[in-house]
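Note that this complex is displayed minus one protein chain, with the remaining chains in position.
After this line comes chain A, so read on.
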Amino acid sequence: MSDVTMTVNGKTVSRAVRGNELLVEFLREQLRLTGTHVGCDTSQCGACCVHVNGELVKACTIFAAEADGAEVSTIEGQANPDGSLNVIQQAFQDHHGLQCGFCTPGMVMAAASLLKENPKPSEQEIRHYLQGNICRCTGYHNIVRAIMAASGQEVEGGAIAAE
C-alpha cells in the first residue's frame, strides 16, 4: 500500500492504494465515483475515460499511484456549477446520443477532449476520434450528431420523422 494524493473534480483527496490498484478502481471503489464505468479488460471500450491533467485517459490503463499529484476529472465533475448539464451533456440529451447510458460517461469525456483539440470537427474526424469508445446501443449516429451540435455546427437531420 502507498499513499496517493490527487485532485479529483476540484477536491483534494488522499488515500492508501494497493500497488496494482487501477485508477478506475480507485475512483469507483475508494471515492465511490461510480459514473466512470468498466466495460472491458483489454483497454478497448473507453467506458472508463477520464481526464488526467487535462488529457483523455482510459482509467483502466493506469495505476492509481501513477496519478499521484495529478488533476483528475470525471463525469461527475462535468455539469455546470449550478448543476445543469454542460453543453456537451445537453447536446447528448437533445440529440438522443445515449440509450443505456453505460458508454456515455466515456463518450462525454472523449467528446470534451476532442472539442478542446478540434473545436469544429467534421463527421469523419469525430468518428475517427471515437475509435476507442465502443457504444453498443446507438449505432453512433446520434452521438456524432450530438458532438456536432455541441461544437455549434449545423446538425444534419439524418432522420425523417413521421408527421
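Note that a contact is a pair of C-beta atoms (placed from the backbone, for glycine too) under 8 Å apart; a residue touches a chain by one contact, two chains touch by 3 or more; residues count from 1.
Assume contacts and distances are computed from a predicted model.
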{"item": "Complex member absent from the view - protein name from UniProt, among \"Aminotransferase\", \"ATP-binding cassette domain-containing protein\", \"Carbon-monoxide dehydrogenase\" or \"ABC transporter domain-containing protein\"", "value": "\"Carbon-monoxide dehydrogenase\""}
{"item": "Which of A:8, A:23, A:52 or A:75 contacts the chain that the document leaves out", "value": "A:75"}
{"item": "Residue numbers in chain A that touch the chain omitted from display", "value": "18, 20, 28-29, 33-42, 44-45, 47, 74-76, 78-79, 85, 89, 92-94, 96, 98-105, 108, 123-124, 126-128, 130-131, 133-144, 156, 158-163"}
